[in-house]
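Shown here: the complex without one of its protein chains, the others still in place.
Letters are used for the chains, namely A and B, taken in the order the chains are written, and counting of residues starts over at 1 for each.
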Amino acid sequence: MRLEGTGLTCVRGGREVFAGLSFSVGAGQALLVTGRNGAGKSSLLRMVAGLVRIASGRLALADADPEQTLPEQAHYLGHLDTLKSSLTVAENLSFWTRYLGGRSAPQAALVELGLDALADLPAAYLSAGQRRRLSLARLRAIKRPLWLLDEPTSALDQDAQDILARLMRDHLAGGGIIVAAAHGAIGLDGAGTLRLGAGP
Amino acid sequence: MSALAALFMRDVRLAIRVGGGGGIGVLFFLTVVVLMPFAIGPDLALLGRIGPAILWLGALLASLLTLDRLLAGDYEDGSLDLILMADTPLELAVAAKAAAHWLTTGLPLVIATPLLGLFMNLDGRASAAVALTLLVGTPALTFIGLIGGALSVALRRGGLLLAVLVLPLTVPVLIFGVSASNAAIIGPLPFGTPFTILCALTLVSLVVGIFAAAAALRQGME
Partner (left out) sequence: MALIDLANPTRFLRLAHRALPWLIELTGALFVIGLYLAYRAPDDYQQGATVKIMFLHVPSAWLGMLCWALMSVAALGTLVWRHPLADVAAKAAAPIGAAFTFLCLVTGSLWGRPMWGTYWVWDARLTSVLVLFLMYLGVIALWRTVEDPSRAARAAAILTLVGAINLPIIKFSVDWWNTLHQPASVMRLDGPTIYPTILIPLLVMALAFTLLFVTLLVAAMGNEILRRRVRTLMLMQAQSAPGSAE
C-alpha cells in the first residue's frame, strides 16, 4: 500500500495555501509534515481526509481496498474532540466503533489509554488530556490503515505521549501508514519529512 | 444498518439528556399558542375559528427553532468530519438524524396538540383533526428544515438565517395542513383532499430534503 500525492494545490478562502506538492509514503512508513503556522499542514491532512477540495493535482492510495474510498480507509485526528459531553466515555467510543465500523475493540482501547476507570463518567467531566486520550482510543479501537494526525501530542502528558508513541509504532509495524503534522518531534523515529512553506 | 441505528440512538439519547428531550420544543409551542389570544383578544368564538392556524404556526416555529442545533452541534465538535469519512452514505446519515429530531421534537408537539386545543376552544374532533395533520406534516417540516440547517451549518448566526431560508419552503405544508384541519371542522371540502396532498408533500420533502441537505453539507465542507 502506498499513499501518493502528485502536484497537489490547495486554495482556501481565495488564498493559495500550497501548490505543486508531491509526496509518497509506503506501508510501514511515516511522514512528518512540518512548517510554520499557516503553511497548510492542517489543510494538507484535511485534503487527504477528503474534507478539503483538491484544487489541482492527484491523490491516490495504491494497492488498497478497491471497494472503499480513501477517506473510508483513514483515521483523521484533528484539533476537535468529536466528543458529546452528555454521553459517557464508553458511549462516545462505542458510538464511533459502531458508526465507523470495521473490526473494533472498544474495551481494550479504553484500558490501553487508561480510561477504563472513567468509562461510565459523562465526558463533560474529562480534562483536555483525557479527552485527547479518548480520541486516541478511537484510533486504537477501529482498524484503518491510514492515520492522519494533526498535532497529536497537544494536551498530552508524558505518559500519554509514551502510549501514543507505542500506538504509532504498533500501527507502522502492522503495515499502516502515518501522516502527522507537528511542530516538533512526536516520538516517530525514522519518519520522512515534508516541509511546507518557505523559511526556517 | 447498525451504523445508522447507532447514529439514530445517539441523537435520541442526546436530545433526551440535554434539556429534557422534546420538553423545550413543547414549552415553546405552549408559549406561542398562549401568546396569540393576548394579541387577538379572548373572544372564544374567534379563537375557535382560527385555532387550527394558530396551532400550526406554533408547531412550525417550534420545529424550526430547534433545527439549527441538529447539524451545528456535530459541526462544532468535529463529529461531522468523521461522519463524512464513514462508509455510510451521507444522505442516510442526515436522514437518521432528522428522524431522531422528529421523534424527540415533532412527535411531542403532536402529543401536546389536544391539550393546547383546549386553550383555543377546539372541541375533541377539531383537536384530533389538527393533531392528525400535524402528525403527517411535522416530518415535512423537519426534513425541509434539514436543508436550511445544512446550508447554514458553518455560520454562527445560523438560527435566523435558517428560518428565513426555510419558511418559504414550508408554505405549501402550512396551507394544506391548516386547510385539512378546517375541512374536518367546518367543511365544505372533504378532509381527504387536502390531507392526501399533505401526505404527498411530506413524502416529497423526505426525499428532496435528504439529498439537498447532503449536497449542501458537501459543498459547505470543501
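General remarks:
FYI, contacts are C-beta pairs under 8 Å (C-beta built on N, C-alpha and C of every residue); 3 or more make two chains touch, one makes a residue touch a chain.
Please read these numbers as outputs of a predicted model, since none were measured by experiment.
Annotation: of A:Leu59, A:Leu121 or A:Ala165, A:Leu121 touches the absent chain (contact as defined above). Against the chain not displayed here, chain A makes contact via residues 85, 114-115, 117-118, 121-122, 124-130, 132-133, 155-157, 159-160. Although one chain is not drawn, its touching partners on chain B can still be listed: residues 18-20, 23-24, 27, 30-31, 34, 37-38, 41-45, 47, 118-119, 121.
One rule holds for everything that comes next: only the chains that are shown with their structure count from here on.
By the touch rule above, chain A contacts chain B in their complex via residues 46, 49-53, 68-69, 71-72, 74, 76, 78-84, 86-87, 91, 94-96, 98-101.
If you check the complex, the residues on chain B that touch chain A are 2-3, 5-7, 10, 13-14, 17-18, 76-79, 81-88, 221-222.
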